[in-house]
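Missing here is one protein chain; the remaining ones are kept as they sit in the complex.
Order of writing sets the labels: A, B and C. Residues in every chain begin at 1.
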Amino acid sequence: MTTAAITPHVTDYKTAGAYTGQKGIWSWLTTVDHKRIGKLYLFTALFFFMVGGLEAVVIRAQLGGPNRSLVSAEFYNQLFTMHGTTMVFLAIMPLSAAFFNFLIPLQIGARDVAFPRLNAFSYWVYLFGGIFITVPIFFALAPNGGWFGYTPLTTKAYSPGINIDFWVIGLLILGVSSLAAAFNFLTTIINLRAPGMTLMRMPMFTWMSFVVQFLLVLAFPVITIALVFLLFDRFFGTNFYTVTAGGDPLLWQHLFWIFGHPEVYILVLPAFGLVSELLPTYSQKPLFGYAVVVYSGILIGFLGFGVWAHHMFAVGMGPVADTVFSLTTMLIAIPTGVKIFNWIATVAQGKLKFTTAMLFALGLISLFTIGGISGIMHSSPPANLQQTDTYFIVAHFHYVLFGGSIMGIFGGIYHYFPKMFGRLMHEGLGKIHFWLTFIAMNLTFFPMHYAGLLGMPRRIYTYDANQGWDLFNAISTGGAYLLGVAIIVFIWNFLSSMKRGAIAGPNPWNAPTLEWSIPSPPPEYNFAQTPEVHSRYPMWDQRASDVDHPKVNLTEGKSPEQMGIIMPYNTIKPLVVALGLVVMFSGLIASRDPATGGSKPVLWVMFAGAAVMIGALYSWLLSPLEPEHHAH
Amino acid sequence: MHYTATGLDNRKIAIWAFIGSECMLFMSLISTYLIYKGKSVVGPFPHEAWTDPMTGRVFHGILDIPVTSASTFVLLMSSLFMVLALAAVQNKHVPKHTTGDRILGSSRLWLFMTALAGTTFLGFQAFEFTSFVHEGLTIRRNLFGSTFFTLTGFHGAHVTAGVLWLLTLLAIDFKRGLTAADEMVVDMCALYWHFVDVVWIAIFTLIYLIR
Amino acid sequence: MADPHTPAPVIDPSHALPPAGESTAGHAHHPDEKPHPTWKQYKWVALILAVITIAEVWIYYIPAFVASRLFVPSLLIMSAIKFAIVVMFYMHLRYDHKLFRVLFTGPLIIAITSVIALMFLFGQVALRLQ
Partner (left out) sequence: MKGSSRLRRLLPYLAFTALALTLVACTGETTQYPNSTFEPKTELGRAIDDLWDILLLLGTIVFVLVELALAFVVWKYRNNKEAKHTHGNTKLEILWTMIPAVILVFIAVPTVRTIFETQAPAPGDALKVDVIGHQWWWEFRYPEYGVTTANELYLPVGRTVSFSLTTKDVIHSFWIPQMGAKRDLIANRTNYIWFTPDTAIAPSVWNGFCTEYCGTSHAFMRFRVFTVTPEQFESWVAGQKATAAFNAGPAAPAPSAPDSQPPAASPLDTNPPAQPIGPPTGTGTAQLAGGVAPGYFFPHESMPEYAVPQRPLPANISFTRGLTGDPARGQTAFMLGGCIGCHTVRGNPMAAGTIGPDLTHFATRHTLAGGTYPNTTDYLARWIKNARVMKPGSIMPTLGKGEYDPVLKRTAPVSLDDQQIADIVAYLQQLR
């Protein structure tokens, strides 16, 4: 083979890079280190993934047979609303954010993100917002309007309770987190690339993340406004969605889906990016058609803004609008297909290594394709009218979300676990996890295609016997239980490998990109010296001239001070600002209105929160990020 | 400053990205206003008079173009003050020979003028809002009220944040003097301020002038 | 170990690197940047903006013109010009790094397209055959 792994100069990996310098809870609360924040994101998001998964399991248990009454209708509605909301906003997006955080600076050769404190702030807002929106389910007060909260059902007239308030405010809070993070990563990717890391040399994960940041920046303001309207309607009696005042229920739908469709690419593109890292590594050859994969990613993101109304074919937009949105939607198959084919071509002629990560990557290709094809079937409006709001749609989006995003993220976890924790995950358990997941996933979601086309509407808490759906639902439910087992295997593997996994070394997979040039886990400062990049695959493309110009950065486990590297101060301020923000918002629902059963704003809570937020914000902005530079 | 790949300041990239994001925010607000234009069930309306069939009360067209033109003009001029403030900070090190130079080069003066213009604009808006309420248009009254107050209110909130930012800069300027090192912060503030102005240009035409 | 297949490193001139670690960002005139406008220009810009604003308000008070089909387009054009002038001169977009132009015009285009699309979807232009 023409490429060779770089022989590490470090012998003891236990200490190499294991320098933490910082220990204890307080160091986690105050950290501004992108790697630690990435881990916080990872743990929190995995936790919420379990919560969302558990909700799904209860859903499936209820639907396992006709006319079951494991949960009430009211609670079921909360379950699927929270399942969708949790999975989308609290599990997959933050799982992606975990990778953005951990990987992007490492992949582009940076010391940290552009705004480390803002990064910490994003995480804390996410955590508090996540708790805010999740807690009510334990009191059966959770949001119950579905994950896209269609008006007028979610207006006060039809949802007088406190439930929807949690949703509206929770999503507003989470939006702050996503937007702050997006500006941060956008800047990071544009500006902190190491010398020589041109755009077209960026690792594909960074590229896809780059596209995702644009989607976030452009999509989130729209849902923010839609939510603000709903908030105003619910709390201040405005008329945006009030039917009697002439309000149009479709306004919400358009605004939501202008956000919502880009959102689904926000969910899947990071996974695509991860897969585009994994396949070359485990095939030991460069990504096939790098440039085209980049352009197709950009195109998917761009087209993603012009297709939103394909979620609304049943609302009667008229044939012209139906046609336009149908055609733009179909177009997306082309760039997506290009990706799929380039991945397959990457595998072709490779020296394949079937690690768990590789299996998940291959799994993504095979499963996402199914979801993509059913997506194309939805995109044809007349056909869509037989499919929309049935389990056929549920099948589609689980194939793309589970078969796409989750498979990619699992692959990414197996692949990057050694970089994060310095240890390998157990391959045997990993394979069990993969096969269980792969089989159970199909068992769960494939029968939904049939259930849907045989007439089963979605979001029904129970269904009648003799409808021809029993068998498919029973299989789905069995599959979901099996998925639960698979996830337990994963969690077990994850936790035990953190403690007992084999020591990984800096580049256990002979991967080509920059992050593998430094110890695992990386030292606080990432790169002792800013690396210089000469190609897309620096770890593979060692040249003769590189001997005196090393791009590999292996350093002993020294502290930054010993290395003469200036690190940002730890600070609690971002956390305080986040807390203030969340308190301010929760003031809106701090008290229960006995008249309606809904909630009432409590002004002093809001002001207290705002005061804390603004005070801490000023103090943050006026304090320096890091010690003054003395020498270079 | 650390090394950056483009040679640009991180913060400037971030503020531009933020402004891009704000485009979508105001897009949503303006779209909603336009979508609901003419769809209110009851008056008052922006331009036409309306008689309440129940009470016989007559509501006149609400929008007051002369007053708003004045406030628009003030906001427009604030943009001029803002560029002058920025230029003043950027040219701190250039020696001033004449009084004219010194005035033109006074960052405190121009920051103050910008903040003052912004506050004046807010004053106009407060006046506008209260007089509308007196004329029977509240945020709950009809679709026009809801969309109008929310859109212009969001814009006003942006102006308020901008004024706070300007006042903070002004305070720093008085305390220790803004230096070349602060140029980026003033630049960011200026970009934000101009963007808020630009949004008003759109609002003034789309909401006030077009009938 | 050299890889024959590795493409020659393409160094985009716009990514040419200033000396690392230099505190140049604020002042450095990037190859892309043209000199910024001066007080004189600012003054003229302000004047033009004021004139257009006056024109806008003025035509608003000409009933015949308001009734004509030119009214709305001319208002839109005038405000677009104002918009562009502020962005180009006051926000220095004309002189600054092209990156900023991309960061601003990209979203602006998507936003404007979305407004127009929504107008179609909610207006009479959304054809219904029944």
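Basically, a contact is a pair of C-beta atoms (placed from the backbone, for glycine too) under 8 Å apart; a residue touches a chain by one contact, two chains touch by 3 or more.
Treat the numbers as computed from the prediction; the structure is a model and nothing was measured.
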If the hidden chain were put back, which of A:50, A:454, A:474 or A:590 would touch it? A:454
From A:237, A:318, A:478 or A:615, residue that would touch the chain that is not displayed: A:318
Contact with the hidden chain (one of A:199, A:330, A:429 or A:498): A:330
Missing-chain contact, candidates A:30, A:198 or A:462, resolves to A:462
Touching residues on subunit A - with respect to the absent chain: 1-2, 66-67, 72-74, 77, 145-146, 150, 152-153, 158-159, 243, 246-250, 283-286, 288-292, 314-316, 318-319, 322-323, 326-327, 330-331, 333-334, 337-338, 340-342, 344-345, 347-352, 354, 362, 365-366, 369-370, 373-374, 376-377, 380-383, 385-386, 388-390, 431, 435, 438-439, 442-443, 446, 450, 453-468
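The rule is short, and it goes like this: only the chains that are shown with their structure count from here on.
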Which integer distance in Å separates the CA centroid of subunit A from that of subunit C? 32
Rounded to the nearest whole Å, what is the centre-to-centre distance of subunit A and subunit B, using the mean of the C-alpha atoms as each centre? 35
Multi-chain contacts in subunit A, i.e. residues touching at least two other chains, fall at 190, 195, 217-218, 248, 251, 258, 530
Multi-chain contacts in subunit C, i.e. residues touching at least two other chains, fall at 15, 17, 20-21, 99, 106-107, 110, 114, 118, 122
Partner subunit B, residues of subunit C touching it in the complex: 14-15, 17-18, 20-28, 30, 38-39, 42-43, 45-46, 49-50, 53, 56-57, 60, 66, 71-72, 75-76, 78-79, 82-83, 86-87, 90-91, 97, 99-100, 103-104, 106-108, 110-112, 114-115, 118-119, 122
Using the touch definition from the top, list the residues of subunit B that touch subunit A in their complex. 2-6, 8, 10, 13-14, 17-18, 20-22, 24-25, 27-29, 32, 35-36, 39-42, 139-140, 142-143, 145-147, 150
Residue positions on subunit C within touch of subunit A in the complex are 1-3, 5-7, 9-12, 15, 17, 20-21, 99, 106-107, 110, 113-114, 117-118, 120-122, 126-129
